[in-house]
Structure formats: structure tokens, C-alpha cells
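The complex appears here minus one protein chain, its other protein chains still in place.
Labels for the chains are A and B, by order of writing; each one numbers its residues from 1.
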Amino acid sequence: MGFLSWMIPQEKHFFDMIEKQSKNVVVGVDALVDMLEHYTDLDQKREKIKRIENEGDRMVHDIFSELNKTFITPIDREDISSLTSSLDDILDYVEGVAERLVLYKIKKPPIYMLEFARTLQRATMNVNHGISLLRNFKEAAHIRNFCKEVNTLENEGDMLLRKATAELFETKDAVEIIKVKELYDNMESAIDRCEDVADVIGDILVKYT
Amino acid sequence: MGFLSWMIPQEKHFFDMIEKQSKNVVVGVDALVDMLEHYTDLDQKREKIKRIENEGDRMVHDIFSELNKTFITPIDREDISSLTSSLDDILDYVEGVAERLVLYKIKKPPIYMLEFARTLQRATMNVNHGISLLRNFKEAAHIRNFCKEVNTLENEGDMLLRKATAELFETKDAVEIIKVKELYDNMESAIDRCEDVADVIGDILVKYT
Partner (left out) sequence: MGFLSWMIPQEKHFFDMIEKQSKNVVVGVDALVDMLEHYTDLDQKREKIKRIENEGDRMVHDIFSELNKTFITPIDREDISSLTSSLDDILDYVEGVAERLVLYKIKKPPIYMLEFARTLQRATMNVNHGISLLRNFKEAAHIRNFCKEVNTLENEGDMLLRKATAELFETKDAVEIIKVKELYDNMESAIDRCEDVADVIGDILVKYT
């Protein structure tokens, strides 16, 4: 077995691990969209999202362990670490939202929550498409399209937050504002992290193509 | 003097520095527990905690300077840096809580504050036990027990936050909610950081034992 064939499995390994993590993020976001669309059995749905997030934590842990043990990585060590950390943040925000829906006894999802969640869903799907093609730099043009779509969705999330926050403050109900503001801010932060992932992917393409 | 005997003091040095930092965290948490148990002379007690936190900042600075100057470290450079940063965060949260108690003119500690502080106290004591044994990897089983205890306490902190937040929102007093929510959130974040420290210790044990 030559030097290169010994290296290649390693290489595939990292792409596999990040892709697995990215798919898990999509699963978590889908669970949140479902929770908001069918707003019943909140405790179980929150528990489900918690389990997905725990699963994600284990994946992050495995990727960092692997990084520690591996001398040569297929893409820059810092890029793997940034991708993994931002993907992890997305799921943390999603779990934080699910927990607050229960904790704050939110009777009905605030008016813009589903729109936020669907924007996040589209952003994570595009992120996931980009990541799944990342092992094949010939797909650079394709990958860039997914990244561009994430940027567009991040802008939409930004405008949505502005509209939603302005309307929220019109209600003058301070307790409601405290609760709902945290939900909206967390949704927008989750979408922001998708853009961070897209930015790292963009940097990787610049370096390797 | 041989190469190895020249290196060994270096090694001990890092463990000494982290242990000193960890003890300082315990001192800071003890001061917060005392402030909550004997809720008088708040300005002086807040000042005392501020001094302990400043002392901690100097220790962090020394550890990072030492890391910059040292080529070979007894445990991974990233692990030392994670331990130090998380220990520092604990003390920042503690100081933030002490400051807010004074700043927000809190007349009486909110109902769950002492329970939070005692949970944090037990967590930091366990963290400190684990760290003080860290130079002796033969103690791995012992160290793991301390880490496990920190995980249990972090779960308790998590449940405490849920209960405390739910009850807080029942009060419907928005100004009170703003103030007390920040106090509770900071306490829980401090306990979270103890778990981060325990996780890094766990990773170190995996690598070296």
C-alpha cells in the first residue's frame, strides 16, 4: 500500500464526518419546523430536538478528537474546526428555541416563528448540499451556487428580524417582548451561522480550486 | 543537568499554574456564596469578588505568556488553553452576578440564587479536585469520578434554571424578570463552564492514559 492510498481514507473520513454532522443539523431544523407547524406534544418534541442536539455534540467531539490525532488533513485544520463549530452553533440555537417555547409556556408560536424556521430550513438544506459536494472540488461552481443562496437567505432572515422586532415592540407588552425577542434573536442567529458555514466553504474553494 | 531534568520543572510549572487558577475560582465562588448567605455590606463583598477576578485575569495572562514561550508542554497546548479560558469564564460570570446584585439594587437575593451558588460551589470544588490530580495520570479513575460529579451538577443546574425561569415568568413583573433572569442565566452559564472544564479533563485522560 503506497503513501497516497494510506492517506486517502483519512481524507474521506473527515468529509464523511462533517457531512454526517451537517445532515444531523438538517434533521434538527426539520424537527423544529414540525414542532412549529404541529404545535402539540411540546415536551416530546422538545425532547426529540434535545436528543438530536446531544447526537450533534458527540459528532463534534469525534471530529475534534480526530483532528487532534491526524497530522495531515484534506482541508485546512482551521476550516474543519470552523465548519464544525458553526454547524454545532446552529443546532444549539435550534435547541435553545425549542426549550424556550416550553419553558416560557408559549401557547401559540409567535407570528414570525414559522417564517424564520422555514428560512433556516432552506439555509441548512443549501449548506448541506454544499458540504456534501465539498469532497469534489470539480463541483466548485455548483457549491458556490448553494453558498450564494445561503447569503440571500441570511439577508431575508435579517430583514425578517427587523420587521418582527419592530412589530413586537408595538405590542408594548414587556413580558411578551422579553420572551418573543429571545426566540426571534435565536432564530436569526441560527441563520447567521449558516452564512458563516457558507463563508468558510467559499474560503476553502478559493484555496483549492 | 540532562535534557529531561531541564524539561521536567517546566512540566510541573503548567500544572502548578492551572491549579493555582482553579483554586482562585473556588475562592471567588466561596465569596459569592458568602455574599448571598450574609446579604449585607454588598459593596465591600462585590469589591472583594472583583479583586479575586482581577487576580484570576493576571493568572490567565501568565499562563498564556508561558504557553507562548514554551515549545513543549506537558499536555496539549489547546487543552491548557481551553482549561484556562473556561476557568476564567466561571469567574467572569461570578463577578458579573456580584456586580448586578449591587447595580440592580437587589434588596434580597432571588429565591433560587443560593441554590444556584451552592451547586456552582460543589461543581468548582470537584473541578478543583480533578485538576489537582491531573499531574498524576495514575489517578485517572479518581479524576473521572470528579468529572462525573460535575456532569451531574450541571444537569441539576439545568433543571434548576428551568424551574426558576418558569416561576419567574409567573410573577408578570417585567422589570423584575429582566433583572433576575440575567442573574439566573449567569449562574447557569457558570455551572456550564465547569462542565466544559470536566470535558477537557476527560479528553486529556483519553489521550494520556
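In this text, a residue touches a chain if its C-beta (ideal position, glycine included) is under 8 Å from a C-beta of that chain, and two chains touch if they have at least 3 such contacts.
Remember, it's a predicted structure, so these values are computed and weren't measured experimentally.
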Selected residue (touches chain absent from view) among B:I111, B:M159, B:I178 or B:V206: B:I178
Positions on chain B where the hidden chain makes contact: 65, 68, 99, 103-105, 174-175, 178-179
Chain A residues that touch the omitted chain in the full complex: 76, 78, 162, 165-166, 169, 172, 174-175, 177-178, 181, 203, 206-207
